[in-house]
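Missing here: one protein chain of the complex. Every other protein chain is in place.
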Amino acid sequence: MIEFVLVHGGWHDGSCWDDVIGHLEKAGHRAFAPTIAGHGKAADRRVNHAACTASIVDYIVEKDLRDFVLVGHSYGGTIIAKVAEAIPDRISRLVFWSAFVLLDGQCLFDETPQNVAVSEEGARRSGDDTYLPPFEAVRDSFFNTVSYEDALRYYQRWTPQPMQPFRDRLDLKKFHGLTIPKSYLLSLEDIRVPMPDLSWHPRFSNRLGRFRFVTMPGDHEALFTNPGLLAQKLVEAGRR
Amino acid sequence: MIEFVLVHGGWHDGSCWDDVIGHLEKAGHRAFAPTIAGHGKAADRRVNHAACTASIVDYIVEKDLRDFVLVGHSYGGTIIAKVAEAIPDRISRLVFWSAFVLLDGQCLFDETPQNVAVSEEGARRSGDDTYLPPFEAVRDSFFNTVSYEDALRYYQRWTPQPMQPFRDRLDLKKFHGLTIPKSYLLSLEDIRVPMPDLSWHPRFSNRLGRFRFVTMPGDHEALFTNPGLLAQKLVEAGRR
Partner (left out) sequence: MIEFVLVHGGWHDGSCWDDVIGHLEKAGHRAFAPTIAGHGKAADRRVNHAACTASIVDYIVEKDLRDFVLVGHSYGGTIIAKVAEAIPDRISRLVFWSAFVLLDGQCLFDETPQNVAVSEEGARRSGDDTYLPPFEAVRDSFFNTVSYEDALRYYQRWTPQPMQPFRDRLDLKKFHGLTIPKSYLLSLEDIRVPMPDLSWHPRFSNRLGRFRFVTMPGDHEALFTNPGLLAQKLVEAGRR
């Protein structure tokens, strides 16, 4: 039995893991999926990266979770790196699923230069410094393995993303020295970022030093588009 | 129901899609596979790239096809780019399957420098400016997923390729500004060109700007070696 803490990516909240958790539990595992501060419906979106990290740390400490696998998806990779710095002894393994692994001093926007202008313009117009891309801008790049109707249905689960956590430069010196075992899980049809080489692996995986490599067919939104397979691969990535 | 216009690659003709069309029709779709001018058995091979493009445009206009998915395979990618410039409003989506995507001003030979000398030498000897590589030169690189006997059987469907369309430099300024949705379908065991990086993706896919990425196991000749799976993936690449 593995215990997971699942940290969602941008535009998502904890409920986006519901189907994955169902599959994990059916296989005898246990999983928690907190919503990052400032994310999800009806949240106060005035958060920075530090507040986001603190909300996940608080969740784990309050529940007194120990010996769990900490999973970060996409932008969630930047969160779990800082969570791991705060409470390394509670974590048995870090799993980065199609996730950003930032270098010391970077912010997320440093790795998505092609998105900065449109995101910042959207944030200015939003009134609350958030951005939600229109469906037509993400149908092909995020939901490429499913029909238009399914893609639209999953997209409707998205909520506006606070932009400040994408701008905050992170001190990651401690993270890059941590000896917690690490895995990189790659969705093979996921090419959203980064330009120009279009690939998560080896660009980000390689920054982990020694890591376990696990792959699966699928796109960036496999938690919606193929939750059963994702659950199975999280077990392969997360086990001892 | 999707309507497809399938544009073949070098050494092929429209009949090479026969098995794929069978699978598409069984799944409720409709497909046309014109033979490019100068290609196939008994054709007059004195064609340039413009004549090739015109023959496909004429086919579509004569049949008054509209709202269809235009697929290009390999060299066919250079044809559909120019067809799309001529009749953009008729096309709902462009699908490049293991296909060349040329930059403005390039010719196909610019992307296969390793093949130019042997192809030009063959063209000189042919008497009609065509080239057909011997079976042993292509068995491993084009038909790598099937037996020798099957590879030989499929190779016997090939006909000599006019070389002028590989030399013609293309004005593609309009193509690179078109907003028609685009997909790139990659056969994962296809490594024929280009040297030196051996990969169609991201070298060519990346030139499309925003695109839907779809992959399948298989080789460069999957229209022969795995037509059922190719048909399924053309639907995933071509749907709305």
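Each chain carries a letter (A and B) given by its place in the written order, and its residues are counted from 1.
Keep this in mind: contacts are C-beta pairs under 8 Å (C-beta built on N, C-alpha and C of every residue); 3 or more make two chains touch, one makes a residue touch a chain.
Computed from a predicted structure; not experimentally measured.
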Using the touch definition up top, pick the residue from A:78, A:183 or A:226 that touches the left-out chain.
A:183
Which of B:3, B:110 or B:189 sits in contact with the chain that's absent?
B:189
Of A:17, A:100, A:142 or A:211, the residue touching the omitted chain is A:211
Hey, which chain B residues sit against the chain that's not shown?
137, 140-141, 144-145, 147-148, 188-189, 191, 195-199, 217
It is residues of chain A that touch the chain not shown, namely 181, 183, 201-202, 205-206, 210-215, 236, 239-240
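Throughout what follows, only the chains that are shown with their structure count from here on.
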For chain A paired with chain B, centre-to-centre distance based on mean C-alpha positions, whole Å:
38
